[in-house]
Each structure stands twice: as structure tokens, then as C-alpha cells.
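With one protein chain held back, the other chains of the complex are shown just where they sit.
Lettered A, B and C in written order, each chain numbered from 1.
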């Protein structure tokens, strides 16, 4: 088959770089154009020297007329606000869009407003007319809708970890819906490429902290997805932490088991829920799950545990925030949107140590 | 005054080294003898070269007749089982004992058995007759008892973080007692000095994981202390995690607020509880608490937060596991046992970056 | 074409794991059997959980009759001494051998003895009759010989970095042969998988040190290769250091420029020497070379500089010690031995950050 022609907007950040790395390795896709506001005119391999000889395409300015535009799909590896302003033009030309930000994760304006408020953005959405057709790009939950859309809102990295980690419990009614706590630990790459006092090496190499306690914006998509599965409104407590590693999110999830539920029923629920999902691996308590088990890969490893003394379900959910939590999910979504096997270009184990 | 003569059993581990570092800086204490099973005959500064010129005392074997024994207090910086076997001999001679392990953290044999089972030790205690007189060495809760005893069971590092982090909430009845979850993240030094595949640098530098889910032994002393404060039996969920830094424990604590409680009452309860405790610093949500704020010092920083949407109290408790979590608490206990100001030798801020 | 059938002896170490990762991604090779002394009977994916679903082959004991042996090539990812004892049997059966250790890096017994003494091994070689036919597996220097042999001694990781970094200078007579200094810095993975007090995380996370000053065994192969190029006997000073990262060797190389040589002649010599070598990238002083530029890839990046004030050539040579320094070179050698394009399965840029 002909290769899918891909454009990447926001190519200069970690999310753009991740997409390039994966697409270079994809048998049915080719990168045709890179766009970014910074480093215009420089080959991307100057920004990311490991790409030298692999991808030396130049960075075009967003409004450059000479930028190639014969794309079939555009990745918006951009912050909130960019996609909603410029995606419509691509959509209109029949080009599919996958947006990394929160711009298209919500189908209704009301939920978007809550999200937008959290991140300090205006409540208005630049393309509200596109919201109803956008699909939340978590393939394990929305594979069918993704295959039929031209506009995907790629999920937030924490959200991937939380939603995959708890969906089977919600679906199978394992726990009390008002008892849910997500305690998430992320590596520093989740904060992106822009230098910052908090992530300056000497300040970070032996630091950890909680942040945005009860105020992180990913809680909106988590609650929306879990509520959809539950058929009822669910509110959750979510606390993100930063720990000094580069890649990885480990989320520890707590919920009060319902009467009659136990480790056995929980494990069964999880294995059954994900029995057709290549990228989710379910484990019981017997195998220690370490974040390097998924580093560099598109997998989500889930460890199901129960504290018999307190009747708590304790699930540990692990992803690489830059792969399954971002560029990997985006490529998986692209595969589905183009009718490919969703694993194309993504079946790699990562490396160790 | 004459300096307190200190002996350290188990001097070769990180806990012994930490005690040496603090005692070198103590105006009223001097180290008189070092004992360990390994590295016998070598100066301690060969094991810990940074001590060269500061402490070059030789390591004596436990049963060496030539080992100095004119101590007034002995630190057992030893694993479980050592203190309970040999402490009685020192106690009998009128020498005070501070034991780092779980050997003397429990006053009754029954609770000790639960603890011992968890760590895979025999249920018998070698010196059950000493248990009733031993005092749990968390100065902020047991200052008076510590001042009157000659036998202290120094608290576990996780336990210090959890108990200090939740005691005011229990004391002031802020939360529902059956809703308590401790999600703890520790640096690697907590696992001690012995090499191990899990803590081999290449395996750990970018790894994080939960372990002993629902099965960590520190839960016993946490529940005992909280139950004492509550006047009722309390069970908690406790999940330890290892993250790739050396020093520090950050515990995120969750509890369901009781009717009428809120951020204001919570902050007041915490500030009031610790108003006379030099080594505990209470903060509200406005100040981000990072583990380096307490690294190298004997402080516990506590951040009090409330999630209004879910009615959860969320407390972040930070210590240096090797100082307030171990050797610092031991020296603080020594100060109290000898009638000194409890801060002697401990008023240092650590260093940054 | 049919896939090359590969066996890996010593599959349980980092060198074995690296070979598995690369071969999984190789279009013309397949792993047929894994052998190791430890973890016999366990699937390799239990030792390296990131391989789950990618390579779940069991580990066979070295003498297990049931171990598959229909190999066309065997990788000895084993310490010194193993290959020389057991390689002859494979060679005799017409199976090619690539040995990671120093067992087959030297063609004469005399040089081997010097090397063996350095690493504390007996001076006798178990298969001296094989030495004359063995080829030193640095493809950039010995491509032709490798293509004609069935026995390759894969180079030491430091040696790859040093030899590639200085060969053009020697070949073009840029520097005085008795002025050569290699100052090498390696990540910790070079020390392998076995836990060790020196590489215990808390001891290493903020430590660096020189070691084996003037006594590292790789100096033998470095001097042999440089002497061959120079047509005269060359002695070098080589100092290895460990720094706290996982992957990477950065070697800074110093030599006194000969009369008439300068930055321009030096850059030309390097570019010319490597003009046909895909895996060596030559840079001038204008581009900062960081170890992540080659991390996870089979590339060697070389930065050519001159200190005008002192007349020194200063070359910085960067590799990933586990790829170009070990498993990557092994696969590159396999490709050449089987008449494949030497880049098969190796054209990956690594990932960032």
C-alpha cells in the first residue's frame, strides 16, 4: 500500500519527537512535513541530534506557504488552544487530525469549560462545532468510534494510566464509586521540553513532590470516561506527583471493594476486559511491576491487588508517558483511523537497562 | 557537662553511619566504640571514607572482649533480632538502649507476633520481659515516656512519616477512621547498604515500583499509634513505593473528612497539635513541599490540603528517611533520655542543591 | 531469504538481553535458543519483563541435551574463559561464533597472555589453535576479514570508543605516537548485571571515580589495533572512569599534533577515513556532542578539535556501550559474516529524552 502521508505540527517538543521516532519505524507511514513556531528553518536533527541521518526535514513556520501540505493526517503535538484554532482548516480539506491537547477530548462545551478553567484558559472554544464529532483517543475504550472519525482528541498521559487502570473495576462494579483515589507518580518528561526552575537538574535529581493537589485538569476526562462506563456520575480524587526519572507514570489506584468482590473476581474482571487488547498486560499480585517494564514501549502493565484487611482494591497501572501516554496512542489511533492493524509500528518491547 | 559516652552496635550500615555523622556534630556526646559483624578491625573511615580524620575508630566484633564498653547509651543500628538478644545485658548494667529495629516497638507480645510474622521471623521474642518497659521512640507523641525510660524502640522510617502526618487528624477527629490510605514513596537508601538486584544502579536509575502491597510490617506500629490517639481500633491501607532518589520519604495521606470539617479546621488542628514541636513544620496548600526541603535534616514537613469536590483530607508528609526516619530520631531520643534539649546536635537545615 | 538461526550463550546478562532486543528487530535473523547458567528453565521474559510477549523462550543449561542446537551462529555473551572452552565444538559443526569476551580478540598467544594477566586469568588459552583464524570484530577496520571468518572476537566497549576515535589520526600520521592519552567515562551498565557495593544505587547515584588507573585490560587491543595502523609499536595511557548514568561511553582523546597538522587536516583525515562507514558520524568543533546523541543506537559520534595554544588534537568519541560497544557490533559482525548489508536490523536512532 501507499504510505500514509503525515504532517506534524509542534514538531519541536517531546511529543513531536516521539511521533517522529515511531513513524520512522512505521512500515506504512511517512513523515512529509514538520511545523513549529521555534527553530524555523533548522533541520529537526539539529534539535534532536540522535535523528541525524534518519529525519533531517526542516522545521516550517505555521504560516509558511512553502510547507508541504499533501498530508493525509496531521498530528497536533501542540499545547491547548492551537488545535482548536487551526484544525478546522485541515478537516475541511479532508485531512484527518489527531490532537495531543485537551482541545478535542470533550464532546460538549460544558465539560470543556470546566477543563479550560482548570488550566487557566478562556472558556470559549474556537471550534465548538467540531466537538460533537471528535472522539476521545483511548483505543481500548473507543476503538470503533476512532475508526469512523477524522478528529481524535488524544488522551492526557495521566488519564491513560488512570482510565486503563480502573475501567474494568468500574465496568464490573467491583468497587464503591465514591471511594476512588488515584495517586499518580510521573517522570519529568511529562512536563515537556521547556526549561523551568522546578525541573532544573540540580533542583530535581533528588527531589519529589506532589502538585496541583485536587486541581489537575486530567481529572475531567478521567471522570467522564469512568462515568460513561458506570452509567452514573463519578467523582474521583487524583493527586499527581513528580519523581526524578525521565519516562514513566505509575498510578496507584484505591477503591473500596463491594460486597462479594475479591482478588479472584477482580483479576477475572481485568483479564476479561482486556482479553483482546494487545497493549494492556494484566498481572496478579505475584509479579512485581516496575516502570522499566513498559519504558519505551506502547504497553500498559496493570497489577491487580486486594488488601484483605481493609477491603481495598489496589491497582498499579504503568505506562511510558511519552509512548502509550502520548505519541504511541496517537500512532495507534492513526492506525485505526486508516484501517490498519492497530499495532503497526508499535510492537517494540523498549530496551533494558 | 561531661559528654555522653555512646556505643554503636551495627556501625557499618547506613543507620550506623548516620548516627556517627550526627554525634560528631553533637556538643554533649562522644562516640566511644563501634561494633559490627563485618569489616572487623578496619577503621570505620575505610568503610565510609568521608569520615577520614573525623572518626577513625576501629570496628570491633560483637563478642570482642577488648571493645570499649564504658558506654552510657548504646545504639542498636541492627536488623530485627539483634537487639532483643543482646540488649538485656546492657540494660542490666544500667546502660540505656535505643534500638532501630522492630524489636522494642511493641509493648505486648501479641502485637509483636503480628509484626514478626510479617517480616518472616519467629513469633517468640528473646526478651519479652523488657517489652512492657520499652517506649516507642517518636518524640512528638511520647516525649514524656521517653524521658523516663532506659529502652527505646526507634520507629520505622515509613511509620514516622505516616504517624506524624496523620496524628492531628485522628486526635481532632477530622476524618472517618476507616477511610485512611497511606501512599508512601521512599528513596533507595531505606533499603540499606547491602547490594541487591533491585537496587543495582542500572536497574534502578529510571525505575519505580510499588512493593509489599498491603503487606508492609510498618503498618503495625502505624495502626497501634493511631488507635491509641483515636481511642478505638483503626485499620489502615498502606502502600510503599520505591522511587529513584537516595534520601527522602514522601507520604500522601487520604481520609474522608467528617461533617463540618474543612481546610480551615484541618490546618488549625495540625498547627495546634505541633505548636511545641521544633522538628515538625506545618504548611497549608499554598506552598509546594519538595523532598529536598527536609533532606539531610531532622525535620518533618507537613502540607495540609482538602479536595472540596470529594471531601477528602489530603496530607503530604515529608522526612529524610535516614535522619528523622532513623538516626535523627535516635539522637533526639537520646537527648530526651539524658535530660538535654531535644534539639542538641540536630538543628541543621541540610543543604541544597 | 531464510532467517539466520541464532543461539545465545550467556543470555541472562545485559549483553544477552541487548542481542535479543536487536535480533527481535532484525528482518533476517531469528533467535532459536537461549543458554545460561542461572535462571535455567525460566522464560527469559521473567528475567527481563519488558520482553514479555516478544521473547518468552526458556533458558537452557549449558549442558542440556534438549537445548535447540540447529544454529547457524552462536553469540557468546559470556565472560572471559567460556568461549575458548566451548567454541571449538560449535566451530567444528560449521557454526559461526561471535564471542563478546577477550578470548578471541588476539591472534597470538603472547598478546593474549598479557591481556589474561591483567584480568587475573591463567595465561593458558583453552583453544590456542583457533587464535590465528579469529578476527577482531571492529567492522570499520576489519570488514573484509570478518566477512571471511567463522570466528569473531567482539571488541571491548572501551576499545571500540578509543580505536574508532583515534584510528584516522594514526593512519594519517596526525600526532606523535608516544603522546596518546585516552580519558574514558562510562555509564554503569558496562559493569554488567551482578549487584556490587560500588554500583548499589545509593552509593552510585551521585558518585564518580577513576579506576584501574593504568591497568585496564582493554589497553591491549587498543594498542594492537593502533600499532597495526601505524606500522610501529604504540603505547598509550588509558584511564577509565565511572559516572552515574546507565548507557554511554565518552572518551576524550589527546595527542600532540605533528608539524603541519591542524584542525583542517584533522577533520579531513577523519571524514575521509570514515566516508564509507554508516555507523560513524564525524563532527567538527562547532557541534556539541552529548552522549544521548548515540544512546540506544549503533552509532559512534566523533568530534574533532584542536587546542591551538598547546598543539593538541582533542577528539571526543561517543558510543552506547551496550550497542556499538557490544551487542550492536556483534549483530553488525553477524550481518557481515552472512553476506548481509551490515546495517540490517541496526538502523535505529535511539530515543530521546
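Keep this in mind: contacts are C-beta pairs under 8 Å (C-beta built on N, C-alpha and C of every residue); 3 or more make two chains touch, one makes a residue touch a chain.
Note that the coordinates shown come from a computational prediction; the quantities given were computed from them, not determined experimentally.
**Student:** Decide which residue listed in B:132, B:148, B:231 or B:349 touches the omitted chain of the complex.
**Tutor:** Among B:132, B:148, B:231 or B:349, only B:349 touches the chain that is not shown.
**Student:** Thinking of the whole complex, not just what is shown, which of C:65, C:214 or C:276 touches the missing chain?
**Tutor:** Going through C:65, C:214 or C:276 one by one, C:214 is the residue touching the chain not shown.
**Student:** Among B:33, B:248 or B:296, exactly one should touch the missing chain; which is it?
**Tutor:** In the complete complex, the chain left out is touched by residue B:296.
**Student:** So one chain is hidden, and I want to know which residue out of A:116, A:188 or A:236 touches that hidden chain in the complete assembly.
**Tutor:** Result: among the candidates, A:188 touches the missing chain.
**Student:** For chain C, which residues touch the unseen chain?
**Tutor:** Answer for chain C: residues 178, 181, 183, 185, 187, 202-203, 205-211, 213-214, 235-237, 239, 241, 243-248, 250, 252, 254, 285, 288-292, 295, 303, 305-310, 312, 314, 316, 353 touch the chain left out.
**Student:** Residue by residue, what part of chain A touches the chain that was omitted?
**Tutor:** Spelled out for chain A, the touching residues are 14, 187-189, 193-197, 199-202, 204-206, 244-246.
**Student:** Identify the residues of chain B touching the omitted chain, counting contacts across the whole complex.
**Tutor:** Residues touching the hidden chain, for chain B, are 14, 17-18, 21, 24-25, 48-55, 189, 193, 205-206, 246-247, 281, 287, 289-290, 292-297, 347-353.
By our rule, only the chains that are shown with their structure count from here on.
**Student:** Taking every chain's C-alpha mean, which one sits closest to the mean of all protein C-alpha atoms?
**Tutor:** Minimum centroid-to-centroid distance belongs to A.
**Student:** Over half shared numbers or under half: where do the identical copies chain A and chain C land at their interface, same or different?
**Tutor:** Same: most residue numbers at the chain A-chain C interface appear in both copies.
**Student:** Centre to centre, by mean C-alpha position, how many angstrom separate chain A and chain B?
**Tutor:** 39
**Student:** Roughly how far is chain B from chain C, going centre to centre by Cα mean, in whole Å?
**Tutor:** For chain B versus chain C, the centre distance works out to 46 Å.
**Student:** Two or more other chains touching the same residue: where does that happen in chain B?
**Tutor:** Answer for chain B, listing residues that touch two or more other chains: 187, 202, 205-206, 244-246.
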